[in-house]
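Missing here is one protein chain; the remaining ones are kept as they sit in the complex.
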Amino acid sequence: MKSKSIFKFMIGLYLVLFFAYMFLPLIFMTIIAFNANDIPQITPWKGFTLMWFGELAKDDQMWSALWNSFIVAFSVVAISVPIGLGGALLLTRLQFKARNFVYGVLVSPILTPGIILGISTFLFWDSYMDIPGGLWTAIIGQSTFISSYCMLLIMSRAQRFDLTQEEAAFDLGATHRQVFWKITLPFLKPALISSMALAFMQSFDNYNTTLFAIGVEQTLPIYIGTKLRSFISPAMNALAVIFIILTVFGAIAYEYRRRREMIKAAVKIPPEPAAQVLGM
Amino acid sequence: MGQDVELLDVSMRFGEVYAARDINVHIQAGEFFSFLGPSGCGKTTLLRLISGFMDPSEGQIKIGGKDMRGIGSNNRPTAMIFQNLALFPLMTVEENIGFGLEVRHVSKAKRTKKVEELIELVDLYGTGGRMVSELSGGQKQRVAIARALAVNPAVLLLDEPLSALDLRLRNHMRAELRNIQRRTDVTFIYITHDQTEALTMSDRVGVMSIGKVEQVAEPDVIYNTPKTAFVASFVGETNIIQGDIIRIDGDYALLKTAWGSFFCKNPQHITKGETATIFIRPETVFLAEESTAENVLACRTKTISFEGAYAVVTLTTEQDQLFTMRLNNDGSVPKLQEGEQIKVRFSRKNAFVLKNGGTPIA
Partner (left out) sequence: MRDFWNTALRDLGKIGIAYISVTVGVWVVFMIIIPQLIMFDYSLRPMLPLRELGGPKDVWTLKNYLVFFTNRLHMAIFFKTIWSSLIVTLVALSICYPIAFYLAKVARGAKVGLLMLGLIIPYWINELLRLFAWQIILADMGILNQLLIFLGIIADPINFRMGNGAVILGMTYAYILFMVFPIYNVMESLDKNQLDAARDLGASWPRIHYKIVMPHAKPGIAVGCTMTFMLAAGTVAAPQLLGSPSSFWFTQVINTNFECANWNLGAAYATVLMLLCVVFMFMMLKLFKVGLKELTQ
């Protein structure tokens, strides 16, 4: 009994340390955003201020980078989700010998370093299509691997699809189109929504691929990267705080939705595991 | 109205394996027809061929006299009830039932009317707005039946739809299915491995072994005069003993077996000298009187299980092999003790000899 409680204490301590490691840096970063000190540090504390948010808002470069990020992210969603759906249908619905090989090819972008994807996309479009690096190449470069994520996510649900439902619909006189819109798509809908969210966030956060593909344009992460390499201002902390707040809300909303679906699904369909939505 | 279904030399091959081979069956319009067989005998394949999920490798399938080759399942006058029912989980009961009409672009008003009729037919009052996940097992069955009937199929295909239900509900649904079939006059083709189900519901039964139809006949004919060893052993319980035919006596044959010599029917007209198998149903075995001379078997009682209307007595022969007898509780049966030495008899009319089948005896 006693060894068990020591064991429990150790686990608790481990978790506390781990989450402190995860969150303390973020908390420091947040506090600094409200310090009226020019240098982004907690000490010396020169009083509470919101001026860094104002400074951030005055930065035109930031706004144009943010705007670009939205354009890129929405385009990536529009490209990656349909491609991911195509890949998922190919791998779950058709039986062919080279299936494992094709699977390997389709997930390879995830296992490739981001900068490689950026470089190769840039070289291809610049020299063979005569389109220099810019938002378009960034969109394509990101979509290359984000499509794989979308595919895995949609596949994990498609694999649980009961094919006899499609057969039943055919048998009742439905055409392929009707079966797809009335049976298959409604079943895949949660995975499609998750993959849209995932694609958006992956794109919005992407640095490595974009850096090499985008040429002279800037998305928000590129803007942040440039700023952090040169002159560091607490305005970046202000930006970080906004990111953190949005992320916390996003994560809570996501977790809530997942739970609600889990409760609903307790009667019928298991939801896709959280971790799959998060990456693999 | 139902239509007839003709299977002409139908074979289905998957790679090198035949799931069905040279099937010839003519199912009449408005008939309740069952395919009965153990799992893996190809009966589900047959159903999928009729419904149009696959086309046969060889042979022809005609429904209402029309060749069905190349016609997809969505254009055949058939509707299927799947083993797992395959209800649409994201739709309500009404939407499920109305699905076939909706995809055929039937107007909303007509659709609602038809759905209401069907809800009445299958006795599902008050559940129309519910999701199918909220229904009980029996209710789900009814939704599946109504959904299939909604498209006015000429042929309804049922793939063991009752196998997931408990015994009481199963019995109830059997009667219900039979009832619905009579009222709608649709041709029912039913697949099952449960002989009671096949025998109680069907007008005719086709017994299948591996990929082949062994016998097609009315239930009583199947039971009383099985055509092959497989049918005899698969349908109903039976005692089995091998022997050599030593004399032919008209429709009867005398066989010499390890348990003695017995007379029995010889429907396949097997010739003298051949080795064949005798089948004796437990309910055709009685206690022997002193005077009986023919088809008497001496044995010892092993277990007696009294079941009310009858008692099942397991016997061991002198060769220590098992033999079962079912005694009707008509008041004249003396009380038996376990381990008692007794003599039993059976009539030559109730036993029959069949060629040793190529198919394993289940």
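Per-chain residue numbering starts at 1, and chain names A and B are given in the order in which the chains are listed.
Basically, a contact is a pair of C-beta atoms (placed from the backbone, for glycine too) under 8 Å apart; a residue touches a chain by one contact, two chains touch by 3 or more.
Values in this document were obtained by computation on a predicted structure and should not be read as measured data.
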Residue among A:77, A:158, A:201 or A:214 that touches the chain left out of view: A:201
Where the unshown chain meets subunit A, residue by residue: 11, 14-15, 18-19, 21-23, 25-26, 28-29, 32, 39-43, 82-83, 85-87, 89-90, 93-96, 100, 103-117, 119-121, 123-124, 127-128, 140, 143-144, 147, 152, 166, 175-177, 180, 201, 205, 207-208, 211-212, 221, 224-225, 228-229, 232, 236, 239-240, 243-244, 247-248, 250-252, 254-255, 259, 273-276, 278-280
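Quick note on the criterion: only the chains that are shown with their structure count from here on.
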Centroid distance [mean C-alpha coordinates] between subunit B and subunit A, Å: 56
Complex contact set, residues of subunit B against subunit A: 51-53, 72-75, 78-80, 82, 84, 86-90, 99-100, 103-104, 133-134, 147-148, 150-151
Subunit A - residues contacting subunit B, complex: 162, 164-165, 167-175, 178, 182-183, 186-187, 267-269
